[in-house]
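Data first, discussion second: the structure below is written as structure tokens.
For this depiction, one protein chain was excluded, whereas all remaining protein chains were kept in their positions.
Let's look at chain A:
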Amino acid sequence: MYYRIIRNDFMKNKLITGTIMVFISISAMLVSLAAILIVNLSGSIDTLMTKAKTPHFMQMHTGEINEERLLEFVLQNSKVDEFQVAEFLNLENSRIFINENSLSHSVQDNGVAVQNKTFDYLLDLEGNVITVSPGEIYVPVSYKKDGTAKLGDSVLIYGHKFLVAGFLRDSQMNSLLASSKRFLIHEADYSQLEDVGSKEYLIEYRLKDKKDINVFEAEYTKANLEKNGPTLTYPLFQMLNAISDGIMIGVLLLVCILVVAISFMCIRFTLLAKIEEDYKEIGVLKAIGLRVTDIKKIYLAKYAVITAVSCILGIILSTVFRGKLLWNIRLTLGESAYSSYAFCFGIMGVILVFFTMIAYVNKVLKRFKKISPAQAIRFGMNQEKSIESRGFTLSNNVLLPTNVFLGLKDVFVRKKLYITMLLVFVIASFIMIVPQNLYHTIAKESFGTYMGIGQSDLRIGIMQTKGNMRERAEEIAQILSKDEYVSAYTILTTKTFQIQKLDGSIENMKIELGDHTTFPLKYAKGRAPINEDEIALSKLNADELKKVVGDTIILLSEGTKRELKVCGIYSDITNGGKTAKATFTDDSADIMWCSIDVLLSDATMIAKRVVEYKECFPYAKVSDIKEFMLQTFGPTIRSIHMVSVVSLSIALLISLFITLLFIKMLMAKDQYAIAVMKSFGFTIYDVTIQYITRSFFLLFMGVTIGVLMANTFGETLAGMILSALGASTFRFEVNVVSSYLISPLMMVCCVLIATLLATSCMGEIKISDNIKE
């Protein structure tokens, strides 16, 4: 019997059942993917950290080191199993070339290290401890992933040439969030480079029992040993390794919650419409003595079948997509030891979705209890509905055409019914507009002010490896001063200085020296440095050093201390967000790089001048600012553009499907009212206009609320992401035509098409079938 009921119901409501199945399948797929990813991620991290023997406790230290004292501490401490002091040679990014491309734009602190003897091994992509030969170099796997390096490439470090023999997984510094990257070289090569870099010590401990990490950390601090640098522990390494894929899992779960919520709304709406349709029959079944649980079974059976089929579809879909999502985990962290369990967990996740859906259907069906057999049989409908909204009456209506009035009136009267659709439109507009606004903001030229560069036309960059930079810069300046099209230019040199932090520790800071008033930035606070004793800090630097405008910073230069007053704070998301600008002259430190910003009097000359200067200054990198932005932010802009296109498509698809589904269900619910209107002469066109009015009104409300939310909550959200990267006082640069005209118009088209499709079967509603007694 159940089979027949389910088959008939499915045949009658193909579209509605199909749509619900799509949503449940997507929810099942997402849950399954998330479960598979979680198991694989944790498995891969465990395998990597076990094979690499990651330290349980590590103290980074720069400066003098007393190894004897450290050894003594180990001998006296019973918790320590193994101990070593590893070295990491921090190198200038601009002096590292992979295939002649320098890493100067890398936000990572790159350096070299040798393989450790007893633990903290650097592993190859097969998970084996690497043995490196002289002249060979193993490159962090993140550079393979972004295409910077490939097997057989050459790497030039301070003039020393290496051959890329493979890629390495570093259980400590794999993540892009760990700001350092270790390249592995042979000890003989290391000793040759030792003098050119700044040495950092990694004081590492493996404990007998991992549980003692906190106690050990306290003991280490108490012993007042080397501490000039950050302290890291095993759980932190685990978190660093997990975070980027963890964020992806988080996003998957968030989208999943959204889809499950939409599925719930659809099920609720369908079921309520169905109960209303079957009101009389349910009353009769109750009247002849069937128990509520028996009646519920008929409805539950249908949803159990739909959900089960959708869940199986979801599992199949997840097996199709998991390879793509697991690619990053496999490459970065290696194979998981538990990958065989992952599928089981995926299925368990899907089973959870199944039972959640069934429980929800069961909850909605509780309404059966409230149906009074007497009322159902007598009236055939629920008599307790609230009807009519006062004040908004046809007799008072002056402006609106009757069909528009009837459409609006229905929305006002049955608010609860339409809230689902409204919410879907709000969500759809939000996910449509926020990524789009973010994209336009980042793609716009003025975004350069968030990058710490003023608005100029050209930038000429000179790197350290290519001769004497000061002479080169002056040579360029001379030619620029003779160029009639150059209206302004300024030379900025970037050097590394040591600064003294509040706790007395020393840190390196890159400072851009020169005239910062020619091409001023937008300062979040204060102004550009004008006097020699002034410095402007990027937001991240200011935050980290806990400095505000008016504070002073102590700069160590040639053994003397120079006091600088913080005069401004600006947004900068380049160089890891940590930069500074000052005007003082300095001959002591080496120039890291030099850049010349140029403004032309005629913007049409930009392309021509770029070509000419490139020929003229072969040692320099000449780029127009737009191109420079594109190079620096190209991948980010492209990926945000893709996200915005994908979210726009998702938003449009959701709007289309949900409108189609809801209008279809509404019509099933309203068959009687439609028949009544047809009986006294309303045409199909009239009723269709009423439905279009409902959809458009809800769409208008939804888009308005969505846009408001996107520009308040969405802007804050985007601002938070960019603020983590170093940009402050973030404001959306809105492309009004695209965001507020074209996109909503596309949504209008989708909703119109969906409404017309859904109402196309209006002719099938027969007056006699619905009114005849």
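One rule holds in what follows: contacts are C-beta pairs under 8 Å (C-beta built on N, C-alpha and C of every residue); 3 or more make two chains touch, one makes a residue touch a chain; residues count from 1.
The criterion applied here is as follows: contacts and distances are computed from a predicted model.
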Omitted chain (choose from "Ethanolamine ammonia-lyase large subunit", "ABC transporter ATP-binding protein", "Succinate dehydrogenase hydrophobic membrane anchor subunit" or "Sulfite exporter TauE/SafE family protein") - UniProt protein name: "ABC transporter ATP-binding protein"
Selected from A:683, A:712 or A:760 as touching the chain missing from the view: A:683
Residue among A:71, A:530 or A:771 that touches the chain left out of view: A:771
Full-complex contact with the absent chain, from A:65, A:377, A:413 or A:477: A:413
Touch criterion as defined above, residue of A:257, A:344, A:394 or A:419 at the omitted chain: A:394
Footprint left on chain A by the chain that the document does not show: 383, 385, 387-388, 393-395, 402-403, 406, 409-410, 413-414, 673, 676-686, 763, 766-768, 771-773
